[in-house]
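Data block below; observations after.
Excluded from the complex is one protein chain; the other protein chains are retained at their positions.
This part shows subunit A:
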């Protein structure tokens, strides 16, 4: 019966697909290609309402096979993709985009550009929301390629400009590239999303033509618009922009403060801490201590010498001045139950001493102040240091012994 026939057809389709999959996962591309040619028959009766229909599967698998097959050429790949474009109208833009990526990865920038322009002029019925977004992406990537050719021409001009030679046509072309790129890039970054590359390029364009206000607005929007994902890079770009344009410390600090709130473990926290330590305001110095303590909470910072030396420097300053010991106390309160095992175990003392002496020095200082002179970490390192007759370790030991009462005040 027809029902049974359909069922059998479906079953053999599935079996064939699993063969293809198996071959691909074993890197048997030739075998997979052979199975795929049989699978193409499944297009004949494609009534599936599944998430991924056969035509999409054929496109994806075919692309994958052609990418790895030893005998495939770019020409074959292109002709396969052209066929796939006609196979599903709804997927046309997606296929175009993937095709472009493939061309780009193989260094065929001009072909990629052409491909994008073609896709951009494609129209089919009424556009759905998804198609709209895909079209925006296509335009954005074209904008990106325009940006790259703009930047190439800019470099040529700058080089030639040094020779005192000017080429009007190159300059004109460069400006037209700028216009094309700017229009498209501007569009995509209005949509909420992660557009790091596009934003950077667009800002670069704007900065080159001196439109700092627009650039700042774009970066602010990208960083602070709540519809966008909380992207730490957005704040980094803003910070870098502000720094480039010599903005005030205050605005830099407020930018980094937000970055600190989102990602306390960001690398810029060291810069942030240094900046805050230098500040005259007590509140900011206090924030600096918080920032560096928070950064060292993270596993990724465990062996960061810079961070430990920042903390050691600030703690030492506080201990010597004997002012604001309560800052340390407060920070230490929420950490004293786990930092000793996390940072200052005997095992780590041994390992730090073996692997990184200056790290062990900075950590020993912090440990000596926070945990007293009897703490395992400090004892081991100072002992080893003194045994190795290193001067700075002897000074360290003296310093900690002298300020041992501080420990009692902190832990008390």
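The definition used in the following text is that contacts are C-beta pairs under 8 Å (C-beta built on N, C-alpha and C of every residue); 3 or more make two chains touch, one makes a residue touch a chain; residues count from 1.
The rule is short, and it goes like this: contacts and distances are computed from a predicted model.
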Inset, instruction - One chain of this complex is missing from the view, so tell me which of "Vacuolar protein-sorting-associated protein 36", "Geranylgeranyl transferase type-2 subunit alpha", "TAF1C polymerase" or "Adaptor related protein complex 1 subunit sigma 3b" is its UniProt name. - result: "TAF1C polymerase"
Inset, instruction - Give the residue, chosen from A:265, A:356 or A:404, that touches the chain omitted from the document. - result: A:265
Inset, instruction - Pick out which of A:8, A:79, A:128 or A:155 touches the chain that's been left out of the picture. - result: A:155
Legend entry - Residues of subunit A in contact with the chain not shown: 18, 21-31, 51, 64, 67-70, 101-102, 104-105, 107, 148, 151-152, 155, 194, 229-233, 262-263, 265-266, 297-300, 303-304, 334, 337-338, 341-342, 345, 347-348
